[in-house]
Every structure is written in structure tokens, then in C-alpha cells.
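With one protein chain withheld, the remaining protein chains of the complex are depicted in position.
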Amino acid sequence: MNNILNQIGIENYIFLSVLLFCIGVFGVLYRRNAIIVFMSIEIMLNAVNLLFVAFSTYHQDAEGQVFVFFSMAVAAAEVAVGLAILVSVFRNLGSIDIDNLKNLKG
Amino acid sequence: MQVLITIVSLGVFCLLAEIFNLRKLLVPVTVIGLLAILGISLNLWAIDPSIDSNYASMIAVDKFSNAFNSLFIVLTIFLVALSGDFYKEHQTKISDFIAIKVFLLAGAVAMVSFSNLAMFFLGIEVLSISLYVLAASKRLDIKSNEAGMKYFLLGSFASGIILFGICLIYGATGYFNVAEIKDLSSGAGIPVWFPIGMVLMIIGMLFKIAAAPFHFWAPDVYEGSPSITTATMSTLAKVVAMATLYKLLSGLSSELIPTFEMVIVVVSILSMTIGNIMALRQDNVKRMLAFSGISHAGFMLMAILSLSTAAGTLLYYTAAYALAGIASFAVIIAVTRDSGNELTENFNGLGKSNPLLAAVLTASLLSMAGIPIFSGFFAKFMLFSDAIKAGYLFLVIVGVINSIISVGYYFKLILAMYTKEASAEKPAVPAVYYLVAVSAIVLNIALGLYPSLVMNLLN
Amino acid sequence: MDVTTILLLLLIGSIATFFAGDKLASKVALIFSLGALGLSLYLLNLLNQGANISYIGEWMSSPKVSLAFKADGLSMAMVLLTTALTPLIVFSSFGNSFNNSKNFYALVLFMSFAMVGTFLAVDGLLYYIFWELALIPIYFIALIWGNGDAEDRKKAVVKFFIYTLGGSLFMLIAFAYLYSKAGSFLIGDLYQLELTGTEEFWIFLAFFLAYAIKIPIIPFHTWQAKVYQKAPTVGTMLLSGIMLKMGLYSVIRWQLPIAPSAAKAYMPILIGLSIAGVIYGSIVALRQKDLKKLLAYSSLAHVGLIAAGCYTLTLDGLSGVVSQMIAHGFVIVGLFFAAEVIFRRYETRTIADLGGIRSQTPQFTSMFMILVLASVALPGTFNFVGEFTVLYSLSQVNIWYAVLGGTTIILGAYYMLKMFQNVMLGETNTKVFAEVTTNEAITFVAIIAFLLFFGLYPKPIVDLVTPSLNEILAVINK
Partner (left out) sequence: METNLALVLLLSPFVGFLFNIFLGSKVSRNVSGAIGTLTVVVSFLLSICFFAQLNQNGKPFEIALFDWIQVSNFKLDFGILLDQLSLLWLLFVTGIGSLIHLYSISYMHDDENMHKFFAYLNLFVFFMITLVIGSNLLVMFIGWEGVGLCSYLLIGFWYKNQPYNDAAKKAFIMNRIGDLGFLIGMFIIAALFSTLNYTEIKIALSAGNADSAMLGLAALCLFIGATGKSAQLPLYTWLPDAMAGPTPVSALIHAATMVTAGIFMVTRMNFLFDLTPDIQHIIAIVGAATALVAASIGLLQNDIKKVLAYSTVSQLGLMFLALGLGAYTVAVFHVITHAFFKACLFLGSGSVIHGLHGEQDMRKMGGLRKAMPITFWTMMISTLAIAGIFPFAGFWSKDEILMVAFEHNKVLWVVASIASIMTAFYMFRLMYLTFFKEFRGTEEQKHHLHESPSLITIPLVILAILAVIGGAINLPGSMWLNHFLEPILAAKHEAHHLGTQEFMLMGIALVGAIVGIIWANAKYIKGGFVPKEDADISGFNKTVYNKYYVDEFYTFLIVKPINSLSNFFRTTLEPALGKVVFSFGTLANGIGTQGKKLHNGNIGLYLFVFVLGICAIITYLFIAQ
């Protein structure tokens, strides 16, 4: 494990994660389909998870990997709730375009 | 930890109650259970502040967390008490709703008692997910759906940010344990990720307390959610997030760097000003209170500026604000429960048709506006006083100007109650609303008369 | 026996009035307010015998706030003004009927409670709390029981509330700042603070904003006339008779001794503004069409002169201010009551609709006339004593202040007599004007008797306040 990090360097993992994270952010910002927004958020979370694992290795510490399990569980729970809400929205609105959610404003 | 465990057990009990068909008893039993937990929490007061090492140092029981826990429990008691009538049309789901509230409380307790960032993250997610559910809980109402959706999207986005922040901190220090991180953070050679991580986490929390410019969700979600959920968000959730932010900052680093204080000052000013000015032109009471909550978030941020000493003040402010919030929401729910909307018009003539509720609402609004003898006054005063001591006179002046603006919209509601004629007969209001509203406002005034009760807890 | 008993009595009175029910409310309120008057006279007697009737107790430790009530001559004079006017005001309203009168009278007593507290408190925060507390009852009194168009009234009352509250909040900042310096709110500690020039300036300014709006000094007076006009007469009396004295009292008790060098440095501006208020108020009053508004502007003019007296920083100025505050308190209550007596019969306050009342009601005419004359400070009335002393103190500072301030005796006579002529004199009015009832007459006689007695023998009041004013002056000139 040490070797891999020595060969590639922790910075690159960080860059990769940040890149993934940003992709997620841009996905959230530019996509209007709720499902895709969800997925983008998942990308963000997974980018972080990746980084957690990398740091865990870097620090030779298992806690980081344990955290990833928490975070995956939480993400799953979140998505479950999110999808439920989405279904409800779709039932009432017949669309999952987030631009249509404009009843509340002002 | 005992508190957390008992709360979770209570939540489980609530879920089980559904199975055993104990719906009628649910609310009273939960309230009694929460009172018992409050007792436990207060009982812990005597214990020395220590990290509960039995549970892998996940929870720290200190005065700060204990005091805030007690406050959260009190707020939850009120909220649960109100739920009984609020959900009486949805008897089949009542145990779910109440269980979710209790779990939400568990998340809240975890958030202020954490001594490990994992606990912090779990707490915040438990709280948030509960709120997503509650916000969208009126399935057939498109507004509730929209509120849930908006809250969910923005909330999980913020969760992602927080998570990223945690990750960077972990990367920089190699620990999730708060005490260890604090030790390392003051040392030299800390990588640049650490401050970035901190900032990302703080931004996530700023989102949760709805500080500008991360506040956009609040008015929409408050307006769309069922009123009882709005009450939860504007009182419990806001207070929890604020306490957590405070704990996070004071726990992770000993001192804020001046440039970051500047950020807090700007955010505070923005929140106060945007919140107050936007609240002026609102017709929907919940939306108005959402903006008012934004401005209060701005006020509470002042406490961050005198990090080492302001814990008591923050506790006092949050207690005052939340109690006034509970009282006002109790009245708002009572008044609007049959009308289907929360426009100001619903309050026309309340002063004549129901003087007690009108008086309570007036009192709670006055408290939020910071008029003595209500505790809101002392809360603001102490914040200002602390900020002046910390050398932020300018911020205080902005705060005062904002207080003046805020009177404008609080009084709009009061005017509606006392000067306009009622449009329709108001049906009778169940006693529980009176009970909650009056006891919340009495607590508020009691805090106003004896601020030392709370102030001395943490000093 | 200390001064807190007055506060307690008024507070209990307020609660008792609330529970007495609509029918008994006014009587209960009267009994309690008379009780408070009796009690304060008794305490005055104790004070004169040298007993200590002050009270100091711990309230909260962090921030350190004490329940400190000090009763010196100045405070007692103001307390007596409040407790003497309250029963009078309550009694004067016996001819009116109010919806929800229990709430109404409870608020009146509560306001009286708050004002007494303001006059007694010597702990900065405690004082501030009472100061703000006094605002709430009058807001509701004016809002709910006021008259005129509801929208207009609302606008005026809300403006008043926000405006005065706004000013006060700056005072709160000043207190917070002072606390951060002194570590205490007690007035004695605040007096002893050594502040730099800049600090004093800003603190003075913060106080000034609060007081200038409350008193009001031009150009901060814009709330006044409308609120006086729209509020029910009882509210107007409370506002003009007592509440604006809170501002003037506070100038003496808090603003000047805490920031004396700022007061000295900006004396010309302060006195100038105050005197400008005298002239401006008088001129505006000339052409008012509404009786209550006219009286409001007359009040503006008079308090302008009083404020000028405060800022002379001389013993004469301050003692004249106290006399004039008390005198003005009584006379303006009487004048507003006269307006109310007219309104009860004619249902109008528009001056143009009045006139020709004198021939129908000789008693009322005489009493109204005496009040008008007192208000223009005819020698022999208490108002003259106050006005003379204040003008004298102004002349000590600069003779031109006295000349300009003295125009009040010309302009005051002009607008008051013009008003009297248009309201009372002329061909007999076609509408019947019933002679004053016994209750109304009692109110008038009480006020007039007070003004004439102390007009001829002001010594008790002057003797009462002089020692405490000397103490304050000693702080100012330290």
C-alpha cells in the first residue's frame, strides 16, 4: 500500500477527488432532471469516499475506511428518501424537471 | 450517551406502538418519556465534563452539550405535544411522525455531543433526513412535495460539502477525534487542506442555519412544509445547527483567524439584513418567520466572534429564540389549522376573537423583536455586549439597525390581530395549543426575568 | 419600606384591574393609582425625614445587573408627577366608555408602573428595560383605543413605536459599551468612568438619539403630532404629561453626567436645536386645524425650552427644568382634557367647527382659560416659575438664548389665544354645549389648584430636587 502512494503521491488522489467532486457539483448545477441531479450528488459523495480511502491509506489508519461505510450508508438512506420524495413529486406534477418546482417563491 | 440511547429507544418504542395499536397513548407517553430523558440529562449535570471513553470516545458529555441537549429535549416535548392534534387526520401515520421527531432529536443530541467527526456527520444526517421526510410529509400537497424536494436537493448538496470538509480534515490530521485534531491544528506544518476542510464544514453548517447567502432554501421550505415541520425547522433544527457550528469551531481550533472572522462578520451582516428586509414584504406568516429566522441566524453568528466566552450567551439566545418560536408556531398552527394557508389575513381580529392566543403571539413576536422584559431582549443585549467586548462595534450598530427594521414586520402581524376585523368565526382551539403556547411563553418570560438561570450554566 | 413598594403596588394594580372585569376596571385602576399616590407621598415624607427608601438587590450576575432603585429628590419628584397624574388621567376618563376597559386600564397602570420604574432605576440595564416597557402599553392604547381613520392611525402609531424604539436601541449600544468598560451598570460606576473625548461623543450621541426622539427635539419630532392626535385622550395625556418627561429626566440623570464634556463641547448646538424647536413648534402650532395637533405642537415648543434648560448645565437650568416638567405635565393634561370635554359634546376637534361655546358654559370657559394662561406661563402659575428659571439659566449662558427662547411667551400667547378665541368665543354655537359634569370639574380643579398653589409657593418642589441636582452637577463638573 505504501508503495502505491509512494509511486503516485497523495496529491494526485486529492486532485482526482476534487475533479470528481467538481464534476458532481457541475452536474448538480447544470442538469435539470432530478434523477441526474441525484446521481451528481452521489458522484460528489463518492469522490469524497475515494479521498477518504486514499487518506486512510496515507495515514495508515483504518478509521477513514470505516467512515466510508458510514458515509455510504448515509448516502443510501438519503437517496432512499430522495427517491421517495421524487416519486411523490412525479405523481403530483407529472414531471421530474426541477425547473418546474416554482410554486414556492417570493 | 445514556441520553442518546434512551432517546433512540423511545423512538423505537414509538414505532412499536403502531404495531401494538397504542396510538391514543402515543403522544402522552412520548412526552412523559421525553420528560424522563430530560431528567436524565439534567441529572448528568453533576458529572465532570469528560469524554465517554466507553463508546470509543464518540461522545463528550460536557456542560455545553448537556445544556443544549436539555433545551432540545424541551423543544421536542413541545413539538410532540403539538403533533397529537396536528396529525389527528392521519392517525395511521402518527407513530411514524412522532418516531421521526424523536429520531431527529437523537440526531440533534449526537450533533452537539460529538467528540468524533463521525458522530457529528451521523448526527447531522439523521437530523437532515428526518427533516426531508417531515418536509415532504404531506404527500398529496404539491407545495409540501416541492419543499421536501428543495430541501433534500440543497441539503444533500450541503452534506456533500460537509463530508468533503471532514475528509480534508482527516487527510490533514489523520484523526476524526476532535481533541486530537485540535491539538494538531495549532501545531505548525499543517497542510493547506486543513483550513479548506474547516471552511467547507463551516459553510455546510451555515447552510443548515440558513445564513445568507446559503439561505435560499429556508423561505421556500418553511412555507411549503406542514406547519409543525416548519416549527421544528425554525426552532429545533436551527438551534441545533447553531450550537453545532459553535461547538465545531470551538472544538476544532482554539482561535479563529482574523480573516475568517471577517467572513463571519460579512455573513452575519448579510443574513441580518437580507432576512429582515425580505421579511418586510411577506404575506405568508411562515415565510415571514423563515426570513426572520435568517436574520436571527445572522444575530447568532455574532456569538461566534467571541468564541471562548459566548457559549452562555448563545445558549440563552437560542433558548429565547426557540421558545418564542414554539409559542408563536403553536398559535400559528392553532389559528391556521382550518384555513389551509398561513396568510396574515388569518390573524385579522384575533385580538378580539381569541385574546389569549393573540397575547401569546404578541409576546413571542415582541420577544423576537427584542423588547424587554422578554428574554429576546436580554439575548440580543448579551450578544451585542459580547460583540462590543470583542471589538465589533460596527457589527452591533448594523445589528441594532436590523432590530429596528425587524419591528416593522413583527408588528404587521400584531396590527393585523388588533386593528383589523375578523373575516370569519374562528372555531374552538384544542387546549393543547393553549398549554404549549402559554408554557413556552411563560418559560420565555421567566428566562427574561431571571437570565442568570441560563447564563450561569455555561460560564 | 422602600420605593419598590410603589412599583409593586402599580403592578399588582395593573393585574387586579385586568381581573376586575370591564365594569369595575376603571374604579379599581383609580383606587390603585390613588394608593400609589398615597404611598409615594408617604415615602416622600420618609425621605424628608432622612430615611433611606432606596433599594438595591442582585438580579443577575452575568451580565452584572442589579435591581437598584434610588430615590433621591429628583426621582421622587418625577415619581410623584407620575403617581399624581395617573389617578387624574384615570379619573378624567370616567366620562368615556372603552371596549375591553379592563385591558385598557390595566395597560394604563402598567405604563405608570414602567414610567415609575424608569424614574427610579439607577442600574443602566434596569432603567433601559423600564424605558422600553413603557413603550408597549402606549402603543396598544393608541392603536386599539385611538380615534380617526384606522389606517392612518396605524401608520402613525407604528412609526412612533419603531422610531422611538430605534432611538432607544442606540442608547442600548451605549450602555453595552459602557458596561464593557465599567463592568457594571450601576449609575455610580458609570459616572466614574474616564472616557476619552471620542468615546464620550459617541455615547452622548447615542443617548441623544434616544432622548431627542422621545422628548422630542426637532427634527426628531415628526411622530409626535399625529400620535397625539390619533391616540385616545388618555393616551395623549400619558404621552405628553409623563412619557416625554422620561426623556428629559434621562438627560439629567444619565446623559449629562455620563458624557459631560461632550455636553459642554456641543452646548451651543444642543441649546440651539432645542430653541429652534421652541420657535418652530410655536409657528407650526399657529395654523393647526386640529385642536389636539395644536396642543401637540405647543407641547413641542414647551419641551424644546425645557430641553434647552437641561443643556445649560447650570443648577438653575436643571431645577427650572424639573419645575417646568411638572408644570407642563399638569397643564398639558388639563388642556388635552379640555379638548376631550369638547369632543365629548361636539364629537369634533376641528377648530373651524368650534366656537361660540363660552356663552353656554361659563365654568368650563373659566377653567379652560386658566389652563391656557398657565400654558403661556402667566406669573402666578407654576409654569411661570419653571419658565422663568429656565429662561434665566439660558440668559446666564448667553443672553441671546434667553431672547430667542423667550419668544415662546409671545408666540405661545399668540397661538393659544388664537385657539381659545376660535374654539370658545364668538357668536353662540348652534349646537348645545352642556356644562361640565362634576367629575370633569373635579379633574380641572385639581389641576388648576396644583398649578396655582405651586405657582405661588414652589419652594417645596425646588427644595426637594436641589440637593440631588447638585450631586449630578458635581459629577458633571468633576
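Think of it as A, B and C in the order they're written, each chain with its own count starting at 1.
Just so it is clear, a residue touches a chain if its C-beta (ideal position, glycine included) is under 8 Å from a C-beta of that chain, and two chains touch if they have at least 3 such contacts.
Predicted model, so just to flag it, every value in this text is computed and none were measured.
Asks: Among C:Tyr42, C:Phe343 or C:Tyr414, which residue is in contact with the omitted chain in the full complex?
Replies: The missing chain is touched by C:Tyr414.
Asks: Give the residue, chosen from C:Asp316, C:Glu340 or C:Glu440, that touches the chain omitted from the document.
Replies: C:Asp316
Asks: Out of B:Leu15, B:Val263 or B:Leu457, which residue would touch the omitted chain in the full complex?
Replies: The one listed residue touching the chain not shown is B:Val263.
Asks: Check each of C:Gly183, C:Pro268 or C:Pro362 against the chain that is not shown and name the one that touches it.
Replies: In the full complex, the listed residue that touches the missing chain is C:Pro362.
Asks: For chain C, enumerate the residues touching the unshown chain of the complex.
Replies: 159, 162-163, 219, 221-223, 225-226, 280, 283-288, 314-316, 319-320, 356, 358-359, 362, 366, 373, 378-380, 385, 388-389, 391-393, 395-396, 399, 402-403, 406-407, 409-410, 413-414, 417-418, 421, 424-428, 456-459, 462
Asks: Which positions on chain B touch the chain that was left off?
Replies: Touch with the absent chain occurs at residues 149-150, 153-154, 157-158, 161, 195-196, 199-200, 203, 207, 213-214, 216-217, 219-220, 259-260, 262-263, 274, 276-281, 405, 408.
Asks: Can you list where chain A touches the absent chain?
Replies: The list for chain A reads 25, 28-29, 32, 98-99, 101-106.
Convention: only the chains that are shown with their structure count from here on.
Asks: With centres defined as the mean C-alpha position, give me the chain A-chain B separation in Å.
Replies: Their C-alpha centroids are separated by 27 Å.
Asks: Measuring from the mean C-alpha position of chain A to the mean C-alpha position of chain C, what distance in angstrom results?
Replies: 66
Asks: With chain centres taken as the means of their Cα atoms, state the distance from chain B to chain C in Å.
Replies: Their C-alpha centroids are separated by 43 Å.
Asks: Considering chain A alone, which of its residues make contact with at least two other chains?
Replies: none
Asks: Show the residues in chain C shared as contacts by 2 or more other chains, in ascending order.
Replies: none
Asks: Please give the residue numbers of chain B that touch chain C in the complex, ascending.
Replies: Touching chain C from chain B are residues 312, 351, 355, 366, 371-373, 377, 381-382, 384-385, 388-389, 393, 396-397, 400-401, 403-404, 407-408, 411, 415, 418-419, 450-452, 455-456, 459.
Asks: Can you list the chain A residues touching chain B in their complex?
Replies: 10, 14, 17, 21, 24, 28, 34, 37, 41, 44-45, 47-48, 51-52, 54-55, 58-59, 61, 63-64, 66-67, 70-71, 74, 77-78, 81-82, 84-86, 88-89, 92-93, 98, 101, 103-106
Asks: If you look only at chain C, which of its residues touch chain B in the complex?
Replies: Going through chain C, the ones touching chain B are 59-63, 103, 125, 128-129, 132-133, 135-136, 140, 143-144, 150, 153-154, 158, 161-162, 165-166, 169-170, 172-173, 176-177, 179-180.
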